[in-house]
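Take this structure, written in structure tokens, and hold onto it; I'll ask about it next.
Every protein chain except one is present and positioned as in the full complex.
Showing chain A:
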Amino acid sequence: MTASMSQCLMQMVQTDYQIADYQSDITPRWCTGCGDNAILTAMQRLCRDEQLPPEKTVCVSGIGCASRLPHYMNAYGFHGIHGRALPIAEGIKIRRPDLSVFVTTGDGDCCSIGAAHWIHAVRYNMNMTMLLHDNNVYGLTKKQASPTSPKGLKSNTTPFGATLNPLNPLSVTLGISNVSFVAQVPDWIPELLYDVLSKAYHHKGFSFIRILQRCPNFMNHHFDAAVQDPLRVRMLTHADGLRLKPELSRIYKNQETHDPLDLNRAQALAMLDEEIPVGVLYSNPHVPCYDELRKGKRPSTPQLVETVLNEEFDKVGIWPEGQQATSNGE
């Protein structure tokens, strides 16, 4: 292919993107201490380390505090409508497979109003990375209970305490057909947040990361037990998953070697009650991707679309005597 010539010439152009290249002019408006900051930083670090050209990167979101993230990234962005980030991201990916697509969403955005899209996006397994910023509350609408709020949480919508048991985003995702990547990580261990994000980015298919995100404004001290007691965190390590650096290994002594291909064990870990599993629960690169399965033999140029439509219309057309639909051959 001519690629060899253009590739040679393109190699003459060296890029050296720094974190600042992914920071937009808008200063984040999240509350101080909000975990979303850590997630944004991890994402910008990943972009820098992978040297993703900003014009080849897209962040898509729904509505919520978390969903403000695209504003703070100097990349393409789409701040969508509530719960609908995924269909937009899928549209982008199918038309522009060359772009790196990230989806940011909150527990309200994803698990209540956007639940249908979430399920189907997992099943479609298109090549993109989804970050669920799970702060167990609706932050933007000032402390309303979300599907992941703990039972008994007093909020503006549940003044006497949340009635139901929370939904578990991990076990839901693991139960959907074609699931190919599920991980969990807290926002307060930056090294791990970065590692998991990087694993998800490199995974071929739809990668789902649930990030336990602190909301000091409405859920202050909510995750303190885990923040302060490393033993409450169960580190899932594996050659194909997380590998802990010695410093972290010394702090987080509660470790389990978990094979990311072991779906049954992943389900059991997702249901842990007293401990928080952290790491890659499931990762299977062999699940077929919808965007690849449906990759056309030919790009849909306007000319091709017009021809195909005309062919369809011609099938029901009535032709004056002696005339025929003309078809275009080679």
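By our rule, contacts are C-beta pairs under 8 Å (C-beta built on N, C-alpha and C of every residue); 3 or more make two chains touch, one makes a residue touch a chain; residues count from 1.
Operating definition for what follows: contacts and distances are computed from a predicted model.
Undergrad: Pick, from "Putative ABC transport system permease protein", "4Fe-4S single cluster domain of Ferredoxin I", "Anti-sigma-W factor RsiW" or "Carbohydrate ABC transporter membrane protein 1 (CUT1 family)", the protein name that UniProt gives for the chain of this complex that is not shown.
TA: Hidden chain, UniProt protein name: "4Fe-4S single cluster domain of Ferredoxin I".
Undergrad: Which of these touches the unseen chain: A:Glu55, A:Glu292 or A:Glu312?
TA: A:Glu55
Undergrad: In the whole complex, what residues of chain A lie against the chain that is missing from view?
TA: Touching the chain left out of view, chain A contributes residues 1-6, 9-10, 12-13, 18-19, 28, 32-35, 37-38, 40-41, 44-45, 53, 55-56, 187-191, 214, 216, 227, 246-247, 297-299, 301, 303-304, 306-308, 310, 328-330.
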